[in-house]
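Right, I'll just put the structure down here and ask away after.
The complex appears here minus one protein chain, its other protein chains still in place.
Each chain gets a letter, A and B, in the order it is written, and its residues are counted from 1.
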Amino acid sequence: MRFEAPTTVNAAVKLLAGKAGVVRVLAGGTDLLVQMRTDRVAPDLIVDVKRIPSLRTVSAKAGAFRIGAAVAGAELGEHKALRKAWPGVVEAANLIGSHQIQSRATLAGNLCNASPAADSVPALVAAGASAVIAGPRGKRTVPIEAVATGPGKTSLKRGEMVEAILLPKRPPRSGDAYLRFIPRSEMDIAVVGAGVNLTLDAKGVCTAARVALGAVAERVILVPDAAKALIGTTVDAQALERLAAVASAACRPIDDKRGTKEFRIKVAGVLARRAAETALKRARGT
Amino acid sequence: MMPKVQVSTTINGDAVSYLCEVDETLLDVLRDRLGLTGSKEGCGTGDCGACSVMLDGRVVCSCLVLGAEAEGRDVRTVEGIATADKLHPLQEKFLEFAALQCGICTPGFLISAKELLDRNPNPTETEIRFGLAGNLCRCTGYDKIVRAVQAAAAEMRKG
Partner (left out) sequence: MPLDANLDPRTHEFKVVGTRPLRPDGVDKVTGRAKFGADANAPGMLVGKILRSPHPHARVRSINTAKAAKLPGVKAIVTRDDFPASVDPSLRDVLYNVMAREKALYDGHAVAAVAATSAAVARKALKLIQVDYEILPHVTDVDAAMKPGAPILHKDMITENVEPAPKKASNIAGRHEFGHGDPEVGFKQANHVVERVFKTEATHQGYIEPHACLASVGTDGTGELWVCTQGHFMVRDTCAALVGMDVSKLRVTASEIGGGFGGKTTVFIEPVALALSRKAGKPVKLVMSREEVFRASGPTSSTSMTVKVGVTNAGRITGGYAELRFQGGAFTGSPVVLGAMSAFACYDLEHVKVVGYDVVTNRPKQAAYRAPGAPMAAFAVESVIDELAKKIGMDPIELRLKNAAKEGTKSSYGPKYNSIGLIDCLEAARKHPHYSAPLGPNQGRGVAAGFWFNFGGQTCVSLNVNIDGTVALVVGTPDIGGSRASMCLMAAEELGIPYDKVRAIVADTSSLGYNDISEGSRVTFSTGLATINAARDAVTKLCARAAKIWGIPADAVVWENGHAKPSGPNAGNFEPLSLEDLAKKAAKTGGPIAGHCEVNADGAGVSFAVHMADAEVDRETGRVQIKRYTVVQDAGKAIHPSYVEGQFQGGAAQGIGWAINEEYIYGKDGRLQNPGFLDYRIPVASDLPMIDTVIVEVPNPGHPYGVRGVGETSIVPPLAAIANAVSAAAGVRMTQLPMSAPHVLKAMDGAKGGGARR
């Protein structure tokens, strides 16, 4: 087993694309080390990307944000401008695990681990975020929802790594929120996750919305019909009820040790509604 | 035979060097190579916090950090909380408030609580509880731990 800590993206890509057998990117390590310990993966090469300066910064330009792939959740939580613009994305990132996990876990890692229950992903999908992917053939940018293809699987090709997460500039009167259901108050993997992002016009009518659900399918799903339930309305009780029903109907969950199908379907609707209520408050500036 | 990694780091303020395997965790290194057994392994998967240490000023589970990653960084463990002759207010209050019964989770709690108070010197009860949610205790029900942290915070705010 080899350990490398390159200081540039090019050097990292070269290592990832190289001949060595099983190669893994190490950012926060909160998934990788657990998988190594439980014998789910035995890497031949570990590439620590935390020494690449461009991966460790958050930059803002004209209202849009670029979050380096190795920025930890705790650092996101401390970034005032990011928290103000995207409270849903930040609260989702900050829900991953404990403070100890927060000191290490990254958005990119959460995304590429491709658990259907990943906390940050529904919020990123709802936000319309994208991932900048660096590889042997150059860089490409894809919508977040195109990265995970199934449990533990991504659309990244060999030698590719996520370099940054991009959040678009927001129209005024926008708000986002992420809620999840867990049995305890902390520490659990989401049984259901709901991310809602919406924009209102000057009259308080919803002009744009995105609704994403986690842990109710083989990957995070964007639910356009749920968004349609909100667009053109003032997000009143009726619209919210429709939203909940559509969200529940869109689920295709499994029974597992963390929740039953029945429970996930029901709670997806409840959480989508509650997340929309919070997003609405934030969009109204209240 | 796996090539070993050579690491130079700082632990509790002292320069330390060691060799470790690639897949050895920082916890393994602290306990098995450096004799710093204060940090404990309760689960090995980041779910209990008994292995909590500070890495560059942030509390982490050392079972989820590779020994190799400590290169050039600053590591603080429970063994470094007290000064040579004086306990930290958190340590004193933990004793005074009986915030430990078996004591296995205590090193992790002290590290987490210290980081919490360094960040937020006047936390509410809720902030303390959520701030320490990454540390499991099976003996106390957390009541006396929370009270000890509140008392230490008050003491630290005074001077």
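Just so it is clear, a contact is a pair of C-beta atoms (placed from the backbone, for glycine too) under 8 Å apart; a residue touches a chain by one contact, two chains touch by 3 or more.
Since the structure is predicted, the reported quantities are computational estimates derived from the model, not experimental observations.
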{"item": "Of B:V59, B:V78, B:L117 or B:A151, the one touching the omitted chain in the full complex", "value": "B:V78"}
{"item": "Candidate in contact with the missing chain, chosen from B:L26, B:L66, B:I128 or B:A153", "value": "B:I128"}
{"item": "Chain B residues touching the omitted chain (full complex)", "value": "21, 31-32, 36-45, 47-48, 50, 77-79, 81-82, 87, 91, 94-98, 100-107, 110, 125-126, 128-130, 132-146"}
{"item": "Interface with the undisplayed chain - residues on chain A", "value": "38, 181, 183-189, 257-260, 262-263, 266-267, 270"}
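In the analysis below, only the chains that are shown with their structure count from here on.
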{"item": "CA centroid of chain A to CA centroid of chain B, Å", "value": "29"}
{"item": "Chain B-touching residues of chain A, taken from the complex the two chains share", "value": "1-3, 5, 26, 28-30, 33-34, 36-38, 46, 48, 50, 72, 74, 97-101, 103-104, 185-187"}
{"item": "Residue numbers on chain B that touch chain A, as the complex places them", "value": "2-3, 5, 21-23, 25, 44-47, 49, 52, 55, 58-61, 63-66, 68-69, 71, 112, 115-116, 130-131, 133-135"}
